[in-house]
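Just one protein chain is left out here, and the rest sit where they should.
Our next item is chain A:
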Amino acid sequence: MQFSLFFLLVAAVTCADVGTQTKDAFVLAHKQPLSTYAVENMDFVLEYGLYNVGDKPAQKVTIDDRHSFPTNSFEIVKGLLHVHYEKIPAGGNVTHSVVIRPRAFGFFNYTAAQVTYYTDNENLHVTLTNTPGEGYIYRQREYDRRFAPKYTYFLIFFFIVAPTTLGSFLLFQQSKARFPNIVKKKTT
């Protein structure tokens, strides 16, 4: 009984060790937009991050995101959608940013980027980043109207409304001033 318990304990520890420790290179990847709003014809910044959480360096790492941003809907302003790193050391991380510019407005589905790397120069690993999901690309005019200051609208509104409102008040005051004066003279 005691022996079997000890055996189970040893087995559990070994398994846990296997589960938590990766002997090979192991790359985690993420993709996220840094810009809060996507607007047509305005820059949109994306960031990719690679983390090698394994114990060995990852070789010939590539990020390929060309399929996510077709050139008929997006213009690439700065950066590459297909990058290559020779080596990411164990425990190291790499971030990569791309600036793109949407050509049209509407809903757009941001899909995952593909990351490939080799462990020990022969085992090819293919992995995907997370998916930012569906986002809305604003119309330029909509964006301007939404985020530009609104006080000019209120000012113009005041000028539309003022002539009748203040004008009638002034005319009333004028007429009032003409008559009570006589009353005052009469009473004094």
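One rule holds for everything that comes next: a contact is a pair of C-beta atoms (placed from the backbone, for glycine too) under 8 Å apart; a residue touches a chain by one contact, two chains touch by 3 or more; residues count from 1.
Convention: contacts and distances are computed from a predicted model.
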{"item": "Chain not present in the shown complex, as UniProt names it (candidates \"Trafficking protein particle complex subunit BET3\", \"RING-type E3 ubiquitin transferase\", \"Pyruvate dehydrogenase E1 component subunit alpha\" or \"Translocon-associated protein subunit gamma\")", "value": "\"Translocon-associated protein subunit gamma\""}
{"item": "Touch with the omitted chain, as defined above, among A:Gln32, A:Asn93 or A:Thr165", "value": "A:Thr165"}
{"item": "Where the missing chain touches chain A, by residue", "value": "142, 145-146, 150, 152-154, 156-157, 160-161, 164-166, 168-169, 171-172, 175-176, 179-183, 186"}
